[in-house]
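Before any comments, here is the structure.
Omission of a single protein chain aside, the complex is shown with its protein chains in their original locations.
A, B and C label the chains in the order they appear, each numbered from 1.
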Amino acid sequence: MHFASDNTGPVHPRVLEALTQANAGYALPYGAEDLSTHVRDRIREIFEAPDAAVYLVATGSAANSILLATLVQPYQTVFCGPLAHIHTDECGAPEFFTGGSKLTLTPDSDDKINVEALAAQVAELDIGDEHFVQPGAVSITQLTERGTAYSLDEIGAISDVAKRHKMPLHLDGARFSNAIAALGCSPAEMTWKAGVDAVTFGGTKNGLMGVEAAILFDPSKAWEFELRRKRAGHLFSKHRFLSAQMAAYLEDDLWHAMATSANTACAELVRGLKQMQEVDFPYEPAGNMIFCSFPRRMHRALKAEGAQYGVWGSLDGDDDEAVMCRLVVDWSADPANTARFLEVMRAA
Amino acid sequence: MHFASDNTGPVHPRVLEALTQANAGYALPYGAEDLSTHVRDRIREIFEAPDAAVYLVATGSAANSILLATLVQPYQTVFCGPLAHIHTDECGAPEFFTGGSKLTLTPDSDDKINVEALAAQVAELDIGDEHFVQPGAVSITQLTERGTAYSLDEIGAISDVAKRHKMPLHLDGARFSNAIAALGCSPAEMTWKAGVDAVTFGGTKNGLMGVEAAILFDPSKAWEFELRRKRAGHLFSKHRFLSAQMAAYLEDDLWHAMATSANTACAELVRGLKQMQEVDFPYEPAGNMIFCSFPRRMHRALKAEGAQYGVWGSLDGDDDEAVMCRLVVDWSADPANTARFLEVMRAA
Amino acid sequence: MHFASDNTGPVHPRVLEALTQANAGYALPYGAEDLSTHVRDRIREIFEAPDAAVYLVATGSAANSILLATLVQPYQTVFCGPLAHIHTDECGAPEFFTGGSKLTLTPDSDDKINVEALAAQVAELDIGDEHFVQPGAVSITQLTERGTAYSLDEIGAISDVAKRHKMPLHLDGARFSNAIAALGCSPAEMTWKAGVDAVTFGGTKNGLMGVEAAILFDPSKAWEFELRRKRAGHLFSKHRFLSAQMAAYLEDDLWHAMATSANTACAELVRGLKQMQEVDFPYEPAGNMIFCSFPRRMHRALKAEGAQYGVWGSLDGDDDEAVMCRLVVDWSADPANTARFLEVMRAA
Partner (left out) sequence: MHFASDNTGPVHPRVLEALTQANAGYALPYGAEDLSTHVRDRIREIFEAPDAAVYLVATGSAANSILLATLVQPYQTVFCGPLAHIHTDECGAPEFFTGGSKLTLTPDSDDKINVEALAAQVAELDIGDEHFVQPGAVSITQLTERGTAYSLDEIGAISDVAKRHKMPLHLDGARFSNAIAALGCSPAEMTWKAGVDAVTFGGTKNGLMGVEAAILFDPSKAWEFELRRKRAGHLFSKHRFLSAQMAAYLEDDLWHAMATSANTACAELVRGLKQMQEVDFPYEPAGNMIFCSFPRRMHRALKAEGAQYGVWGSLDGDDDEAVMCRLVVDWSADPANTARFLEVMRAA
């Protein structure tokens, strides 16, 4: 019963096979191998963005931060939600890569940036007064850090505010595929068609070993991205092994299939949980990650059975008190585990 | 006939197998998996350094730069040779990671730092005068960028100068294993016993997909290293796949076997080349990388046969003029290729 | 009627005289002149801190940021209020000097950090988990950005929280002297005796041309401060002219006299304003800067008479609507101007 995180799950067998195939003989290093060209072209196709600059790196923090450093000057600020992964979980990576840009926390509805609050906040910035950091970029996460999904309209509205102040919109897509599967839209629709300028198309949480594609729809800063990637130690010499993973991910839309699989398994879990009246959902689940609260005795029973997941609070205390938790379902999730999880809860 | 670089070669099959084995089921992320503990303990054993701090990252630039940033303050300088990879090939990575430390280029014998020159250079620094950057660290590369090896005494002498000015000695060991195989000494002898304080124990150029171990023999800055690694986007969530590669690398001393294999094949190549009087060696080859010059007509013949290697100069010009080249032999080198390479040269 | 800011006022004549005296003949540069030694010793005396490291720079941003960069690592965070000058008015200077430390905004009572909120916020930090920036320092401003003063007990309580997490407490004393005059305490009582570790003892807003003393009560990082000051271009070659200003400032407690003068003039203004029932004070004035609101027609009358001060909002609109403003009184304020200011308001 592994629901701790989608980064604890295994890699898809086709990805491992792809590594083995890519291993034959010699290959040019640093992304000059044919497989890299192939993969980058395929991503441009999938995103319907023939001019986009596309690069592979091994971690989401790297993809997000190199993109932001390419888009934002040190004396500018990045607007993001207080829960943004780039703010809370990367030990200050954006500040490091950008040379000290500030992150301005935009009020949120506890999962998504509030677009009116964003507009008000940018308006308050003294643009053109050198005492103040200047508008740099807006960054959102999709799926959000609370497992919900911005609608295309919501993304568009945020982009409108950003564009009004000449800021690019960055999308941290650690769970990009799960969002696409949830919304039933195309990658182009969720990105540049909705006003997104730069995106991290995540693979690591969705069945790869460690590959993320960083995409700039406007390629004018492509060369800067390359230099910043190298300078940060994120250009792989044996780049073919990043390409191979991504090639397998794209082939026959494996990325979409894995995300759908995770989302479906998660929906099954949600369905079961919603049947228990003691379970409360503060946010409406959209993809493969949910937050819910239920009585401590259920948690104790689950933990006693070895269930792996994050709990927001102590397991010591009143049996009936509701305790919040996070459950994440990965592409490889076994339905039997979901069933058992629900069973243990019901029995408790 | 692939002699372009050891990073163009394949991964050892046992490494791929290890990835497949590590892929079973769920594992804790970010280096908390058991395999990580195992690997770090093994490295401590191999280096006879029970207290050392050991971390895995995916690139050599990352390992070197995070180590240097942990050891050196922004207002200090790193002494290294003019050919040091950290200076010439990483797009300023050390300057980025350290927050703008200077690299001071120490005169060399075109492959190794000159220890007297280093001593003179440090002595010239106005230590204690705030107008000048202060001594931070010394960094050497082993095998050197010219394919030679520092002797243990040479390392010790450099360390003595460093220590006299309270500087740690960093060793960029991209080809660490080849150096060990060349010198016939132990990892401990080539590092802390010779006065090395921090080392990058490279795997990527020697049969791994992309793993380097960063080692701090004095663990007092271990926590700082961890924070800097995370902040730079170099902490892998699915860390088990770094651990698995390194575990395979260490098991039955595969690292040593692969390096020995590369060195042996290279020695065979050198033997053949030395029999041709037109071939000139500016540096005495020690491991798996050589620099030599021979007439342009031979280069043309080799390139016509598809030989892959780096040439320092143009292939247009006088047939008999000597042109310098670099040849690197990897662990998987096929003796037949070496034989054919020499044959093509002889025929030219 | 100049109430725009204390940095728009003139320099005290004794300061100008001191410059002329210091100008005679030659003097050692970079702070090696005798006057520098004298001034630094005097500051140590005034602060009853014989071991303190004391340095002069020309701007408050420099003093604050070099102190913070000396105290805080890039992977740590500085806790400060949302109104902190270091956060809102220095274009990201602390982020620049520290190499990208984060500033964490601590909830406030709109002028002072809330000590319970601070304690809760630090407790929430995952100390010891490398995904999160670690506790670095706490920074407060005295007088606050709203013109109020932390009591000694309030400073002590904040320091207690800071110390519990091994964080130094930094005090931005741009209006340090006004706070001392307001509280009637000694510099030692308002700083190290209350748990402050580093302080900017401001002179620029209080009658100097541009000098601030940066003080570290624990001198163990003095040398680092010196290197960071030089590296940031803030070490003056003709340092004697900084020393001369500060010497005049300290002589016969001119600093205290000027602050008292400004505070007294401000108190006179407050007294007058409080007699008008339409004037509302959101914060209790403590020193030489006040925030108050009164009807727009009064603002219009004042502006028509050429009064200089900051207005928070538009002068277009309903005559009777209350509009907020900021008034700052400097050491040179003429009582006649205050009287006239009040008169214009009463007449409106």
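Rule of thumb we're sticking to: a residue touches a chain if its C-beta (ideal position, glycine included) is under 8 Å from a C-beta of that chain, and two chains touch if they have at least 3 such contacts.
Keep in mind that what you see is a predicted model, and the values were worked out from it rather than measured.
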(request) Can you work out which residue in A:K112, A:R229 or A:H256 touches the chain that's missing from view? (result) A:R229
(request) List the residues of subunit A that touch the chain left out of this view. (result) 30, 73-75, 99, 130-131, 134, 223-224, 226-231, 235
(message) List every residue of subunit C that touches the chain not included in the displayed model.
(response) 2, 4-5, 7-11, 16, 19-20, 23-29, 57-63, 65-66, 90-93, 96-97, 204-205, 209-210, 227, 230-238, 241, 308
(message) In the complete complex, the non-displayed chain touches which residues of subunit B?
(response) 74-75, 77, 88-92, 95-96, 98-103, 105, 130-133
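As a working rule, only the chains that are shown with their structure count from here on.
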(request) Name, by label, each chain that touches both members of the pair subunit B and subunit C. (result) A
(message) So, comparing C-alpha centroids, which chain is the farthest one from subunit B?
(response) C
(message) Based on mean C-alpha positions, which chain is nearest the centroid of every protein C-alpha shown?
(response) A
(request) Using mean C-alpha positions as chain centres, tell me how far subunit B is from subunit C in Å, no decimals. (result) 51
(request) Could you grab the centroid distance between subunit A and subunit C? Build each centroid from C-alpha atoms only and quote it in angstrom. (result) 42
(request) Go ahead and note the Å separation of the Cα centroids belonging to subunit A and subunit B. (result) 34
(request) Mark out which residues of subunit C touch at least two other chains, giving numbers and ranges. (result) 74-75, 99, 130-131
